[in-house]
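A single protein chain has been omitted from the complex, and every remaining protein chain is retained in its original position.
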Amino acid sequence: MKGLIQGLGVTLKALTSKKVTYRYPDVPLTMPDRFRGIQYLDPDKCIVCNQCARICPTDCITLTGKPNPDPEAKGKVVDTFDLNFETCILCDLCTEVCPTEAIVMTNQFELAAYSRDDLFKDRKWLSENTSLIRQDNNGAFMLPKGGGKKDA
Amino acid sequence: MSEDKNQREEKDHKQEQEQGHKLEQKSEPSSTPHEPSHEPLQQEAISSSTQDVHSQAISQEEKVETAALHETANLEQKQTPPKPPANATDTEAAKDKSKNDTKATPTPTGSAKERPAKPPRAAKSAEAVPEEPSPLQPLLDQLLEGIKREVAESAVQSAGINQKNGHLITLVVACEHWLRLAEWLKHDPAWQCNYLRNLSGVDQESYLEVVYHLIGLSTRREVAIHVRADCDSPSIPSVTSLWEAANWNEREVYDLFGIHFSDHPNLTRIMMPDQWVGHPLRKDYEPLDSEV
Amino acid sequence: MIRTEELLLNVGPQHPSTHGVFRIIVKLDGEVITDATPVMGYLHRGTEKLAENLNYTQIIPYTDRMDYVSAMTNNYVLVHAVEKLMDIEVPERAEFLRLIVMELQRVASHLVWWGTYLLDIGAMSPFLYAFRDREIIVDLFNELCGARLTYNYMRVGGVKWDAPSGWIDKVRDFIPHMRKRLDEYDRLVSGNEIFLARIKGVGQYDQETAINYGLSGANLRSTGVDWDLRRAEPYSLYPRFEFDVPLGSKGDCYDRYVIRIQEIKESLRILEQAVAQFPSSGETMGKVPRVIRPPEGEIYARIESPRGEIGCYIISKGKAEPYRLKFRRPSFVNLQILPKLLIGETMTNLITILGGVDIVVGEVDC
């Protein structure tokens, strides 16, 4: 009997103690800075090196480049950048390998969509997804490679 | 290809990055001096195993090509000279490890294969130091005579010590002697391998193989045994009678590789639906829908 | 003539307490089970086949999804295998971060087990208590590597992220808090006579059967076999910390329960020492070639995950992708003893024994 009464005592004490749940839909939930939400693309930083498309384990990034419009600058400019969010597992490998930090994760985690084709994010959508961009991109992991300076 | 050393300055980065780009355009074969022999082999393996829709082949090509691209980026990182094309069994690694191996005496405290955690390693010595015979060599010889005595003369096709894996004794055994050897290993007082820790099937393209990792919990002696079966009618005697742990593992190997285990209690598919056709983990398995 | 038939019952793939998509076909004679055949493969995603076309960095996100309750130990076993194959030396700070993160993961995994085990036995509240405390650990991981369940945190040669400022202090504060909570759990459940009556002497097996069935983790140690890989085959920095390995004697559900609760306490002890000796500075990434290309050879690395010995057997042919990658999953091997234990038990004990073995179906089907 002693164990039962002890157990009842614990729940009684819990009855009056402070609750731990937070009111998510009403109160917005803030995620820590390193949280991996949906990506944000900064098109002019992208040098179309295809690293992200190669590293992606589920091959959900497809991008095409076109030669740079103004003649003296060399290299390519990104034309279309499609991210198939159906298979993306938010593993953050693409932002890791991107030399110019063109693609960066945001803290946006409300990712549900009403139809499957909303899940095919194109370049326009990704570049407008500027809310809660992640600042600390692979900070300690590696120095930013290539042109992009760490402007964050 | 995503790691990089962080002590390199940015400038050197940029310059090396350009160099990486230039190489990309170069034709692929010349850029990997490292293993020319393996590249074509691996090439056919990929194309033969996925002779389906063209897009799949392209992404394979790309993967191989980018691997080559990064490979050349840091040539001086190459520590080990091109390894002798040893097959999987005797991987006498060039490096010798300082190890206080007291394998024979199963002292509970300093357990035999306890490698001190990350002792400050001497700077990587220049290579091609003659591979110092590992301390387990006597134990291996003792095991081999035991097998010759107990099991059969030609039971062990080749034996070696896997330096990297904590000096794991690795044997390649003919499948007709395997059951007899297994019984001996389990009941021999010196070995008493009573714990089957891992059983994995391997498709080596020219033959199918099952790898058993055994360890004696009391004697702390570990051994890895490769048992080969030919490709067309692979059949290996089942060891479920000795180790119950083998039951489902063998069913999984049968399910994914098609290796038949003779006198197994109930050899049926365990992972795949029962009416599944083909054995998925084989190299020559055509995936059901191609763009996966 | 009255003919009694046996009832064939599907403790089906969709059942509240099979810890995932897992099915047992049970022949019932009244309430007593006469035959049980588990059926699995519902969650088989072919990780080993996919791994043959992915390089090592791309496989790491797949390991998170194997034992999704303790993703860190899956990461570590793959990364540890590749490092042993390539003789890469991991810097001190990275190894410390890995160890702290793995021990936190062990506490979180045991909390999930404890909550769901009590829920299987019928008590509703412990589940909420367990998840309230696990939330703290999951938030720590969220701050460290940006994800709550599938971390993808470890890389060959080190870890991806360094600890953010103040993270180590949060881990330090978590330890006393968790100890206080463990006492609360003991008061709530461990002394409860109904609970003890439900698990004492249920699902009992001796040492021979445990070793013969290749069990590992708390299932093996509950019969008294002293085989904890952190102690028997030390890896990472475990030799530097002292902790003891709880052992059972009778090998029934009660022993497994006590061992796992004791293991949480031991993990907290290790965490305490690890946080104390945490190096203030240092790299988090060792010298690693740009393309991870292990030399030719094979390796079987194994570590102690909360469910037992998780092993990663890699055969590499010198390319960036493994030629063959096989995971030795503890849940898959520990599950083999279930049919043997269930014969003669009642339906209620089926759930208790299944909960006691502590399986995660993502790992069973891999």
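For clarity, chains are labelled A, B and C in written order, and residue numbers in each chain start from 1.
As a convention for this text, contacts are C-beta pairs under 8 Å (C-beta built on N, C-alpha and C of every residue); 3 or more make two chains touch, one makes a residue touch a chain.
Going forward, contacts and distances are computed from a predicted model.
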item	value
Undepicted complex member, UniProt protein name, chosen from "Inner-membrane translocator", "Rhamnose transport system ATP-binding protein", "NADH-quinone oxidoreductase subunit H" or "Amino acid ABC transporter permease"	"NADH-quinone oxidoreductase subunit H"
Which displayed chains the hidden chain touches across the whole complex	A, C
Residue among C:R132, C:K170, C:R269 or C:K287 touching the omitted chain	C:R132
Which of C:V138, C:I175, C:V245 or C:M347 contacts the chain that the document leaves out	C:M347
Listed residues C:A108, C:A123 or C:I315, member touching the removed chain	C:A123
Residue among C:F22, C:Y76, C:W114 or C:F195 touching the omitted chain	C:F195
Sites on chain A contacted by the missing partner chain, in the whole complex	4, 7-8, 10-12, 14-21, 23
Interface with the unshown chain - residue positions in chain C	7, 9, 15-17, 28, 31, 118-125, 128-129, 132, 188-189, 192, 194-195, 197-198, 346-351
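The definition used in the following text is that only the chains that are shown with their structure count from here on.
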item	value
Between chain C and chain A, distance of the C-alpha-averaged centres to the nearest whole Å	28
Centre-of-Cα separation between chain C and chain B, whole angstrom	25
Mean-CA-position distance for chain B and chain A (Å)	36
In chain A, residues with contacts to at least two other chains	55, 93, 96, 140-142
Multi-chain contact residues (two or more partners), chain B	1-4, 6, 63
Touching residues on chain A, where the partner in the complex is chain C	1-4, 6-7, 9-11, 14, 20, 31-36, 55-57, 89-93, 96, 105, 134, 136, 138-142
Of chain C, residues touching chain B in the complex	40-41, 44, 46, 48-49, 53, 55, 57, 84-85, 87, 89-90, 92, 95, 155-157, 209, 211-214, 216, 225, 227, 232-240, 283, 285, 287-293, 295-302, 309, 311, 313, 315, 317-321, 324, 326, 328, 332-333, 335-336, 365
For the chain B and chain C complex, residues of the former touching the latter	1-6, 34-35, 38, 42, 46, 60, 63, 67, 70-71, 73-74, 77, 80, 83, 85-86, 88, 91, 93, 95, 111, 113-118, 121, 162, 164-166, 168, 194-198, 200-203, 211, 213, 217, 220, 224, 243-245, 247-249, 252, 256, 269-273, 280-281, 285
